[in-house]
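One chain of protein is taken out of this complex; the other chains stay put.
Now for chain A:
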Amino acid sequence: MKLHVSLPGLEMKNPVMPASGCFGFGKEFAQLYDLNDLGAIAIKATTEEARFGNETPRVAETEAGMLNAIGLQNPGLKGVTEQELPWLQQLDTPILANVAGTKMEDYEAVAAGLSESGMVAALELNISCPNVKEGGITFGTDPKLAAELTKRVKHVSDVPVYVKLSPNVTDITEIAKAVEHAGADGLSLINTLSGMKIDPATRKPLLANEIGGLSGPAIKPVAIRMIYQVRQVTELPIIGMGGIMGMEDVLEFMIAGADAVAVGTANISNPFACPEIIQELTDWAGTEPAADWAGWKQGGVKA
């Protein structure tokens, strides 16, 4: 079976990409393996101005998961386009650039700048970061705001725009439909679930930011459920993510309705997670009689 996946702006050798925020801008992982093995790379969120992010501790381990509150630390639009993206151009791997901000104008400026740079294959609109004080997730929890932001960003972008959805909503299908009508080219879901951990001995939260985003295997069933629900209401391509640790997880996401997947937290506990999963998938595909993913996914989830 061929592993190749073709999505708007993203011609992927296989359906596996590292998730935004878990891979930096790729340089650290390039010391460990050939980034051309990846289907695509979702780089760390870019904001208009450079950000330091939150104070530490920024991560805390939970049962089969982790909380993080990095706070969108990044070198800003100028830093990303001048210092990070040029280096990534040597790769034969499409770059999905995550766009974040606090006001709609910020998102427009970053999206326009990244699109004009000619160095990214597509944008991923981050309307779901739970770790910044304002903006971010607000756009991801109100269908009207999500739609307006999508429309405005689409207007200034020459590359396809994926919208990254938050699971911290009552009905994720409402947001999915709203951004689809506003012109989104694809969806990625789910971002982290808002969470908190307190040390009973000190009564203090483990994160300096108190609240953070929960990721890892602990949230996988939520991700699967949401992708399954969103698949019922839209034909848009879906990049699925949330706790993928191995090949079996990838297959589960594809059955639920994803067209490609992003591996996040697994990169943190094992920096070789992506190439290991891709190798597992390659071995598996060698014995699969279906011609491609479309054939393999025929019928989707069985009743």
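Please note the rule applied: contacts are C-beta pairs under 8 Å (C-beta built on N, C-alpha and C of every residue); 3 or more make two chains touch, one makes a residue touch a chain; residues count from 1.
Assume contacts and distances are computed from a predicted model.
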Hidden chain of the complex, named as in its UniProt record, picked from "FAD-binding FR-type domain-containing protein", "Phenylacetate-CoA oxygenase subunit PaaB", "ABC transporter permease" or "Dihydroorotate dehydrogenase B (NAD(+)), electron transfer subunit": "Dihydroorotate dehydrogenase B (NAD(+)), electron transfer subunit"
Identified contact with the non-displayed chain, of A:6, A:36 or A:269: A:269
Absent-chain contact - pick from A:3, A:22, A:122 or A:241: A:22
Interface with the unshown chain - residue positions in chain A: 21-24, 28-29, 31-32, 44, 50-53, 55-61, 63-66, 68, 70, 73, 75-76, 216-217, 245, 265, 267-272
